[in-house]
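Report on one structure; see the data block that follows.
Excluded from the complex is one protein chain; the other protein chains are retained at their positions.
Entry: subunit A
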Amino acid sequence: MVADTSTQINKPSIGDYLKNNIREYGLLIALVIIMLFFQILTGGVLFKPVNLTNLVLQNSFIVIMALGMLLIIVAGHIDLSVGSIVAFIGGLSAIMLVKWGVHFSIVVPLCLILGGLVGAAQGYWVAYQKIPAFIVTLAGMLVFRGLTYLVLQNRPIGPFPKDFQLLSTGFVPDLFGFLGPISFNTPWIQFQQSLIDTSTWSVMWPDPQLVLVQWTINNVFALVVALVAVALLIYKSIGHRRQNELHGTENEPFGFFVAQMLIISAVAIFFGFQLATYRGLPNVLVVMAVLIALYTFVTTRSTIGRRIYAMGGNVKAAKLSGINTERLTFYTFVNMGVLAALAGMIIAARLNSATPKAGVGFELDVIAACFIGGASASGGVGKITGAVIGAFIMGVMNNGMSIMGLGIDYQQLVKGLVLLAAVFFDVYNKNKG
């Protein structure tokens, strides 16, 4: 009858660790493989500074909405209306900015509040009237799309004032601008042509050549931010490991830790360098990074986050544990509305016009990002980092296939198969484990 009740924790072996965390590493590895794949297929266009910047701009709104959607899915619900909210709030912002001439510093917070209200209007039915979220937000999808046509009177509105456009097309000014552009030369291997010619689907020899390439860093600040971010991350992670060791909490194997840090640092510095050689940090990237950090914190460290996971895992047990599940559900939808409103404004600013058709089908990209990122359709499971990587996997595929000149037909087909494969991978792992 005597059993081990000591508090010491067995050190997991590397094999065990990999098995337990295969989902997260697998996802990251998948993203890297997909990126390399398209880098080759597009003949090196994908990693070009212009394109990397575009990739960020094109995906920011999907990432931002995926943060809210992840909470909704973890809570055990779904939101199909976000695409329509994007159009609706985008339209309202256009009317206020363009037709009424209101200053953007008033319009932006106002639109965020309106987005919250839209979320509240749907959250009420889900949380307090217990109507399944699928139905409520399906109705919301139709209602807010209809309202968008109404308020825009079927016509696009634009262009926006310059300052509002900066929300999505602006760049953070170079604090080290006084240094001026810095140029230097290094030898580099350059491919003259793409490996696969997508017009004829023939494989061609990429024909590498050693050339002297001139690099110009236009925006030192972007590179500095990348370096500082990497330094902070390493410092924090080492501190965290120390704490864990002191208190006997589970740590990942040291080799893994080092490898992980090296890869993340390399990617971040490469990314920062590429952005620095173009126009620097897009404003949206900063907004996105802050939001990702905030939501990661909320999901992993806050009581609200913990309660959402508990509620999604077992709503009855959570309620009987004293959690106000109705209010929590309600606020999850309010939060989604605010984030969808932000995305709506970013999209409107990017397109420089609000159209009634904005955001059609976005809900599917956002939901797919969460599921690719490992969220469970039955609730209680999912991570912010997963959803973000999932969003970027979708984004890179969109971007890569567009560059290759593949039509919307192939793009949808491939995206659908990737979603299915990702979820199959989850189910397979679960059954095996």
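By our rule, contacts are C-beta pairs under 8 Å (C-beta built on N, C-alpha and C of every residue); 3 or more make two chains touch, one makes a residue touch a chain; residues count from 1.
One rule holds for everything that comes next: contacts and distances are computed from a predicted model.
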**Complete:** Complex minus one chain; that chain's UniProt name from "Fumarate reductase subunit C", "Acetoin:2,6-dichlorophenolindophenol oxidoreductase subunit alpha", "ABC transporter ATP-binding protein" or "SpoVR family protein" is "ABC transporter ATP-binding protein"
**Item:** Chain not shown: contacting residue from A:W125, A:Y309 or A:F371
**Value:** A:Y309
**Asked** Pick from A:K162, A:K236, A:R301 or A:K357: which residue touches the chain that isn't shown?
**Response** A:R301
**Request:** Could I get the residues of subunit A that touch the absent chain, sorted low to high?
**Result:** 1, 3-7, 9-10, 243, 247, 249-250, 301-304, 306-307, 309-310, 313-314, 316-324, 380-381
